[in-house]
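Every protein chain but one is kept in place in this view of the complex.
Think of it as A and B in the order they're written, each chain with its own count starting at 1.
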Amino acid sequence: MTALLSVSGVSVSYGKVEAVRNVSLEVRTREIVTVVGANGAGKTTLLSAAMGVLPLKGRVTFDGIDVARLDIEDRVAAGLSLVPEHRELFATMTVEDNLELGAFRIAKSIAAQSQERVYGLFPRLKERRKQLAGTLSGGEQQMLAMGRALMGAPKLLMLDEPSLGLAPIIVADIFRIVGELREAGVSVLLVEQNAKAALGIADRAYVMELGEFVLDGPASEVARNEAVVASYLGFSHPA
Amino acid sequence: MNTTILLFLLQDGVTNGAIYALLGLALVLVFAVTRVILIPQGEFITFGALTYATLSAGGVPGTAQLALVMGLVAFGFELFSVRKSLHLAKVVRAALIYIAFPAVVLALATWLPAHKPGVAVNIALSLLIVAAIGLFLYRIAFQPLAHTSVLVLLIASVGCHLALQGFGLVFFGAEGLRGPPLSDVTLTAGPLLFTGQSLAVYGITLALMAALWLFFGFTRYGKALRATAVNRLGARLVGIRTSLSGQIAFLLASVIGAISGILIVPITTLYYDTGFLIGLKGFVAAIIGGLVSYPLTAVAAIVVGIVESFSSFYASNYKEVIVFTLILPVLVLRSLAAPAVEEEKD
Partner (left out) sequence: MPRWLPILLFAAVMTALPLIPGIPPFWIVLLDNIGLAALVAMGLVLLTGVGGLTSFGQAAFCGFGAYTTAYITTVYGISPWLALPASLVVAGIAAVLLGLMTVRLSGHYLPLGTIAWGIALYYLFSKLDFLGRNDGISRIPPLSIGSVEMFDPDTIYFVIWAMVLISAVLTMNLLDSRTGRAIRALRRGHVAAEAFGVQTARAKLLVFIYAAVLAGLSGWLYAHFQRNVNPTPFGPQAGIEYLFIAVVGGAGYVWGGVLGAAIVIILKEVLQGYLPLLFGGQGQLEIIVFGILLVVLLQLAPGGVWPWLANLVPLKFRRTVTRNAGGLPARERVGGSTAAPLLKVERARKQFGGVVAVNDVSFEVNAAEIVALIGPNGAGKSTTFNLITGILTTTGGRIEVHGKPVDNTPPQEVVKLGIARTFQHVKLVPDMTVLENVAIGAHLRGRSSAVASMLRFDRGDEAKLLAEAARQIERVGLGAEIDQLAGSLSLGQQRVVEIARALCADPELLLLDEPAAGLRHMEKQRLAALLRQLKDSGMSVLLVEHDMGFVMDLADRIVVLDFGTRIAEGTPDAIKTNPDVIKAYLGALA
């Protein structure tokens, strides 16, 4: 099966400092892939570069086309979508307006359907649709960010640290929805520090250290790897 | 104080203030969307006013030629930036916007004046010419700098102001021009005399503000512009091109500037460099509004207009000193209210 997103030999630098070195990764259709690693490992940098927020060296193809030199907006049009770490909502606009703008690129009739689907996934957003995005709680903001991204009917959703700063119960909710997305045919590339949760839901996983992938494979295998357990899954369980 | 004088000064101040309000709104809009502090706004005013006055006098304004030349340059910029992925559709679209549009406008501007068209046609033509200049100005000068700092954009803005003002002198000469009023009606209400022109100023200002409110509140592109202003990265992530937002913002600003000019030019003689000073008063209002608040800007503009009219009556020598010093207490209040806690801005 051909990959939906294929990143090969990608490096990203800030000035002279290389934050991501020669990294290759694939996401296939209907697949959840996760990249786990410590703070500062280069996960966010990799995702930003894949979206075109940062310039990169190397090849990125998406859905059969070379997107490595495309603008962010053209990648959005191609069906790639990023929910960034800081969510980047339109804080002074309503939930409804945020969602409507998520569908900026697609026809109004399709947007209406998207909106129904998003409200279905996140009933909380429907309750708050007249509220300003900046006044939502952290969890609701994360839902809105995901909802806004889904409004554009992307083929691949890239999530950067969706659990950041959220209570466990909300994290569980968000991961449940990520699972549902796979059922609905949306592929997901998930970057997470909460390795336990991410590995629990993903099909495949990559482990990133100091800008490089040090390990990859089926998520269940990665989750059992001793080094991974020691470094990223908190402390080992008491015997 | 004599009530008649008081009322007269107030009326004069409100009329000017209304125009400053329009300019202030355009400045806030452009800054919020593109981070450009639009110094050339003054030239949009003069170009609009003097183009209208020239057309009304039966002449062919040089601004129409400038628009075509800028269009050609912009077309070159556009082709260069999409050289990696040249599609016929893109080229045709660019040719239509950057060449065909100003060419048609130039043809009209050359052909029409001899046929003595009405005020409305002259106004429409003036607006088209200035709109083209505004749009192309963004494409040429600012779009390539979109990723740079506010400071670099500000300096580029100053460069554009200098160049356009120089063109203004070439096209319209050092002599001032006046345009025909939009209407000759006069109304009296008590001691006050309302000319058709001042009524037109109020009416058009209110109509424009309402139109802008509808545009920003209820249309997809209006919301996209607001989104860009609130969060540029967020806007890009949903597929709103920063350059598209910038073009719309410049288009609106240039049209608003031109309308302001056309509203003023029947009242006072405008020179090639008058716009700069008028635009700066819009600035004073915009800064008082913090470059973010539209309502505050509008109110501040009216205050600026009134202060100006009173100081020109009581201390005409120091009129400009007073108007521009007005900004200082506001800045002080702002800096006391919100001690600068900004982080790592370049």
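FYI, contacts are C-beta pairs under 8 Å (C-beta built on N, C-alpha and C of every residue); 3 or more make two chains touch, one makes a residue touch a chain.
What you are looking at is a predicted structure, and each value in this text was computed from that prediction instead of being measured.
Note that of A:V12, A:L166 or A:V228, the residue touching the chain absent from this view is A:L166. The chain that is not drawn here is touched, among residues B:L6, B:L96 or B:L151, by B:L151. Contact with the omitted chain, checked across B:I19, B:L68, B:L106 or B:C160, is made by B:C160.
Not every partner is drawn; the one left out touches chain B at residues 31, 37, 140-141, 144-145, 148, 150-152, 154-156, 158-167, 169-170, 173, 280, 283-284, 287, 291, 317-318, 320-321, 324-325, 327-328, 331-332, 334-335, 339-346.
Although one chain is not shown, part of chain A still touches it, namely residues 15-17, 19, 38-41, 137-138, 161, 163-169, 171-172, 175, 193-194, 196-197, 200, 210, 230-231, 233-235, 237-238.
The working rule: only the chains that are shown with their structure count from here on.
Here the CA centre of chain A is 42 Å from the CA centre of chain B.
Interface residues of chain A, counted against chain B in their complex, comprise 51, 53, 69, 71-73, 76-77, 81-82, 84, 88-93, 97, 100-105, 148-149, 151-152. Chain B makes touch with chain A in their complex at residues 84, 220, 223-224, 226-227, 230-231, 233-241.
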